[in-house]
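Read the structure below first, then the notes.
The complex appears here minus one protein chain, its other protein chains still in place.
Our next item is subunit A:
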Amino acid sequence: MTLAIKQVTKKYKDFVAVNALDFTIEQGEIFGLIGQNGAGKTTTFRMILNLQETTEGEILWKGKSVHKLDRDFLGYLPEERGIFPQMKVEEQLYFFGTLRGKSKKELKPDIDYWLERFELVEKRNDKAETLSKGNQQKVQLIASFIHKPEFLILDEPFSGLDPVNRQHLMDSIIYLKKQGTTILFSSHQMDNVEELCDHLCILKRGVSLYAGGLQQLKEVYGKIKLSIRTDKTFDELANLTGVNRVQKTKDGFTLFLEDESYSEEIFHYLNGGKYMEKFSLDYLSLDEIFKLKVGEPVE
């Protein structure tokens, strides 16, 4: 394992911000940390970054405590973006790169590459404050990994980005993963997490509700999401045995089952087991699992 969070707790007097958090991240993996506002995501990031001390537990990078390591192996994009408003784009990237131990010569090709990739070449000599919010975010993002960190922390990287730039960012994260960068990120946009992450941790009020593989999490719940097109009414479907919830969609209904096994019985009920235009049984999406999980009481 590359990063190990071992029974980490953070307390502020009587308030427990993070409670016995425990997960590991492997080399070159994209790991998602998800939770509602105030769940403890940023506190966890800050403890990894050594901006805050842990009350209990330890955080290890390749077996060594992060508190004892030089911080240049890290890259960080905070939730609320921060760059020097008066500094020019290129100057800014050189500054953050050299601050992380790289020489200007080493940085030059990477700065050229990323400015090109994020369509910022023409803005390289503009002051950051003159850029649009989206472009400022792109500069901030490039600044966070321009020194090629081994480990990159992205706190809500997708917030405020338009669909085109969101795709740019997704592609960049995948590119960085291919380069061997280990990435930990948080997001409220579950589709992004689902698309990018291998493993994840769901936090609720500082407590980990789940930490592990995304597919394993889906398998825990099983294929209980049934999408159908039928002439039955909402009430008829809601009263079926094994159906927990019914949701009307634009081209039919989605039934959330107690268990995957009820699907066969429902199939026969709907059309006598004959041809149906739509009958699709799927795993729950991460968004749906998240809503279910955070709705559960914390043990």
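Going forward, contacts are C-beta pairs under 8 Å (C-beta built on N, C-alpha and C of every residue); 3 or more make two chains touch, one makes a residue touch a chain; residues count from 1.
Definition applied: contacts and distances are computed from a predicted model.
**Student:** For the chain that is missing from this picture, which UniProt protein name fits: "Spore germination protein KB", "ABC-2 family transporter protein", "2-oxoacid:ferredoxin oxidoreductase subunit gamma" or "Sulfur carrier protein ThiS"?
**Tutor:** Going by UniProt, the chain not displayed is called "ABC-2 family transporter protein".
**Student:** Touch as defined at the start, partner being the missing chain; which of A:I5, A:L115, A:A143 or A:L176 qualifies?
**Tutor:** A:A143
**Student:** Which residue among A:K13, A:K68 or A:K178 touches the omitted chain?
**Tutor:** Reading the full complex, the residue touching the unseen chain is A:K13.
**Student:** Which of these, A:F95, A:Y221 or A:F256, touches the one chain of the complex that we don't see?
**Tutor:** A:F95
**Student:** If the missing chain were put back, which residues of subunit A would it touch?
**Tutor:** Against the missing chain, subunit A presents residues 12-13, 46, 49, 51-52, 71-72, 74, 76, 78, 80-87, 95-96, 98-100, 140, 143-144.
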